[in-house]
Structures are given as structure tokens and as C-alpha cells.
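Complex shown without one protein chain; remaining protein chains in place.
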Amino acid sequence: MALLDVKDVTQQFGGLRAVSSFSVALEERELVGLIGPNGAGKTTIFNLVSGFYQPTMGTIRFKDQPTAGLKPNHVTTLGVSRTFQNIRLWNDMTVLDNIRVAHHSQLSYGFFGCSFRSARYRDQEKDITANAMKTLEALDLDQYADEFPKNLPYGTRRKVEIARALSIHPRLLMLDEPAAGLNTADLTGLIDLIGWIHKEFPITIWMIEHQMQVVMSLCQRIQVIDFGATIAEGTPTEIQNNPAVIKAYLGDDTI
Amino acid sequence: MPWGGALLASILQNTLNALQWGSFYSLIALGYCLVYGVLLLINFAHGDVYMVGAYIAFFVATFLLASGGLPGWVVLAVTVPITMVLTAAVGVTLERVAYRPLRRKGAHRLYVVVTALMCGIILENGNLALLGAASRAFPELVTTTVFSLGDVKLTNLKVAVIVVAIGSFLILETIVSRTKIGMAMRALSYDRFALPLMGIPPDTVIVFTFVLGSSFAALAGLLFAMSYPVLDPYMGAMVGWKAFIAAVVGGIGEIRGAFAGGFLLGFVEIMVAAFLPSTFRDLIAFTILLFILWMKPTGLFGVARFQKI
Partner (left out) sequence: MKNYTKPILAAGLWAMIAWLFLSGRADGYWLVALILWGGGATFAFYGGERAREYGFWVVLGTLSVGAWWLFFQDRRMDSDWILCIHLLLGAMGLVRLFGRAAPAWNAPFLLAVLLFCLVWLSYQESINVYFQSVLMFTGINIIMATSLNLVNGYMGEFNCGHAGPMAVGAYVSSLMTVALFGKSQVFGDPSLSPALALFGFPFCLLVGMAAAAFIGFLISIPSFKTRGDYLAIITIAVSYIIKSTIENMNVIGGARGFMGMGQVTQAMDKAPQVFGLKTSWDLPWMMIWVFLGTVFSVWLLRRFVTSTYGKGIIAICQDEIAAEIMSVNTNRMKIAAFMLSSGLAGLAGGLLAHAIGYVNPSTFNILKSTEALLMVYLGGMGSLSGSVIAAVLFTVLVDALRFIIPILNSALHWAHLIPSSYEVSQVWKWVLIPLLLVVIMRWRPEGLMGNRELTDYFPGLRDYFRFK
């Protein structure tokens, strides 16, 4: 049984078919890449899996459970977590709060719990704070816990966003262009970080990336899409030499 | 006359009234919409700029009437441009003194909106404090001629109001879609930083927008003063809020939307007042508008801009 099973999913925006009959199956602990030219529909696929859009056609199953009709926060509780192409941290909240709020859907104390500071409130707040600190420490970010993300350098913000996604112990981590905007030094750090996460945590990673260096050195398997449809699939070396990919994605250049 | 005929006449008559009433809303809503389109600023002082326009028209017209034996239509012809220019000056002053410094300091959008709200209150009460509470009667500049088509009565003024509103809409639509500065206005609403590339400084465009919006508000004020010749300092407050609502229901930032929204609100108000007790007017008008927004969350003509995730 695959962890994530996407079957023949199509997404229509008015006249635009952003994703057409897209299928993929991700196994436990895989590290898979999703690449394609700009506007190919990669982010839209992530949005569909997150539950942010409902597919026009097709089914998505996570842990063998259909996610149709679930709200994004519900999908998150099932164990799907992600980062965004343009960093979307809550900029006027401390880094620690950013990570705590990511646990929002796990909270069960509700309005009256927080008004009366019930026992459940205290327990849960303590748990999520401890968990958030643990994640920050694991990613070597604990010195930024009380900083505001807007004051952090770009590379660190990327890392904080990954920490936020990781903190809720997802089974599937989706990274949307994690290397976008990073300099070379940060880039090697990022490659190490993703590799380390994949080794340390019982997690499947699905990654959109334009930087070939990142994709080639990390992914076990790569899927290429263009105009919302899969055009190639295989190991990094196979993809590198696939003429269809070279034509659609890279033009006449070589990798 | 058969009953059906009377009903038809009454509907026709009310349609005409609604067109006239909606014209005021439309003219004011256009100003909201222009400024909003360019700055994403709800210029809550706009209703009061309309009031100021009416007062300026009053003073200019009475002065001209008193200073020489000019015939009414000449006075009117002179009053219109003077009023528009002076009111535009008021609008631009607001932008320069109150809004621009805040924008420069990078204030949150809503602080500018609240500043606009306060500028409106200052205009209203400043007027009341300086000129006193006595309401003023606008002089009659052109004699009202009544045309009767059966039971339906039509005055020259009513026709003029409707024609001016439609004309203004066409002019604005042309300016915004055809001229260079109009394109700059649209460009500014999409990307504040790309505009200097076109060779037009953003501040010029913004000032131009305020000039346009305020002078059309002045026109509305003048026409309102001629149609309902009693002026008071709070005349712009309620009308301003309603015109803003009309602009939003049309799809804020869309000129067609503001125009249509103004007429829609005029229709709803007049029709409710004509066939139901007038105390129900606001109740029903707002319920209908709420319903429209429910059906179309971005207004009649507005399109949801999708955000890249």
C-alpha cells in the first residue's frame, strides 16, 4: 500500500487545465522529486494534495483514506505537511509561536479551555511548546526562538519554514522549491539538511525543485511534468538522458 | 384610466426618479472607485468632498448672481467649471496633507482609511462650525420645465442629471482605457514599483486620480443642489457611505461596477420607497445588497485575483 496514492487527478481553472490526469504513488520513506518548467502545475498538485483545492476529477488517497472533501487542516492532521514556494511564515509572530501555531489542529481545549486555563489547556500548551523547542533544537534554530522571522536572513527563514512543517511529525513532507533564492553556501547546507531529515525521521519527502544540483543529489526517483501531465519518470540518470525531458523542460541546453 | 395603465405610469415615473437618484450615487461611487482602483484606499472623505462641492457651487452661484445681471444659464455655465476646479483642489489637498505623508511612512492601509474617515468628519463639522447650522437654499439657475408624457412627468433637470451621469461614465471609461495617464492609473493599481518605468511619476498619477474623482463629486454636488435645493453639512455623510456601498457591490475598483452599483442602489431605494412604507427603505435596500454580495462575493463586476501560492 502506498502512503500517498494520486490517481488521474485533473484540475481545471476556468478554461485552464492546470493538472491533467496526473498520477503518482509514493511509498513510505521515499524521497521523490517533481520537476517541470514554470507554470507546469507542480504547485497546483501540492495544493490538491494539501486539500486547498478539490480536484475536478480523480482521487487522492493518503494512508489508504480518500482525502476528497477534507479541509486542509484535516489533511494536515492525517500527516501531510508542506512548505511554500514563496516563504509563508507568520512574520509578526516569533519563530517559536510560528511553530506552536502549526500545532493548531491538534489542540482540543477550545475557547473555554483557554478562557479558564483548564488542566487540558496547560498540558497541551506545555506539550506543544516542548515539542516546538525540540524541533528547533534538532534543526539548530533554537537561538532564533524569540526572533521575528522578518528579521532573519533568507536562508534561515527557509529553514524555519521547514522546521514548522516538520514539527508536527508528518508522514509526508512536501517541499515546494526549498532552494529558491538560496546562495551556494546555503544550498549545500540545504542538501545536507534534507538528506539528514530523510535519514533521521520516518518520513516520505516529496520535493519540487528547479535546482538540478539539489534534485540530482537527493532524489531516488523523479517525475517530470509539463502542461499538467507527466512526461517522464525514472531515476535521476534516466531523467537526465530522457530526450522528451530535454526537449520540454530544458530546451536545447544540456543539464 | 384603467388600473393597469396607472401602475405602468407609476412604474415608469419611479424608474425615472430612480435613474436620477442613482445618478448621484453613481457619480460619487465613481470617485470612490477611481481612488480605490489606484491606491486601494477607501477614501471615506469622498462623501464630504461631494458636500463641499455643493457648498462651493452655492457660494459661486450666489456670488455670480449677486454681482451682475447675468442670466441664469450663463451663471450655471461659469459655476460648473469653477466648482469642479475648487473641489478638485480640496480633494488634492486632502491627499497631499493627510494621505501622502502616511503612505510615505509605510503605514498600514487601514490607517490611511481611518485618516480619511477623520478628514470626512473634519470637513462636515468644520463646515457646521464655520457656516452655522442654518441650511441654505440653492438659487434657481434654470427654470424648471415639465414635460408630461401621459401621467409620467419629466423635468429638464432630471434629464440633465441622468445625461451628465452617463456622460461622465463614458468620459471616465475613455480616460482610463484609452489615454496614457489612464493606463498609468491601471498600471499603478497592479504594481506600484513598475510605474516609474513608464516615465510617469506615481504621485502625478495619484493627484490626477484625486482631481478626477473630486471634480465628478463636485458635479454631483452641484446637480444635487439644483435638484433638491437645500444644503446642510451632513448631506454627504449618509450619501457617501451609500455610494461607497454601491461601489463595492458593483465590484470595487471597476468603473463599470461603480456606475452600475450606483444605479442599482438608486433603483432599490426608490422602488422600496414607492411601494412600501419609507421606513423600510434602508432595511430592504441593505438586505438586497447583502444578498448580492452573498451570491457574488467580489461584487457584480469584480473579478477575484488569484494569488500564487
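Note that the chains take the letters A and B in the order they are written out, and that residue 1 is the start of every chain.
Convention: contacts are C-beta pairs under 8 Å (C-beta built on N, C-alpha and C of every residue); 3 or more make two chains touch, one makes a residue touch a chain.
No experiment lies behind these values; they were computed from the predicted model shown.
Touched by the hidden chain within the whole complex are the displayed chains A, B. Taking the complete complex into account, A:102 is the one of A:19, A:34, A:60 or A:102 that touches the chain left out.
For the options B:34, B:200 or B:245, the residue in contact with the chain missing from this view is B:245.
For subunit B, the residues touching the chain absent from view are 36, 42, 98, 101-102, 105-108, 110-111, 113-115, 117-119, 121-122, 124-126, 128-129, 237, 241, 244-245, 248-249, 252, 279-280, 282-283, 286-287, 289-290, 293-294, 297-299, 307, 309.
Within the complete assembly, residues 47, 50-52, 71-73, 76-77, 81-82, 84, 88-93, 97, 100-107, 109-111, 113-115, 117, 121, 125, 128, 164-165, 168 of subunit A touch the chain that is not shown.
Simple rule for what comes next: only the chains that are shown with their structure count from here on.
In this assembly, the C-alpha centroid of subunit A lies 49 Å from the C-alpha centroid of subunit B. By the touch criterion stated above, subunit A contacts subunit B in their complex at residues 13, 43, 47, 52, 84-86. In the complex of the two chains, the subunit B residues touching subunit A come out as 306, 308-309.
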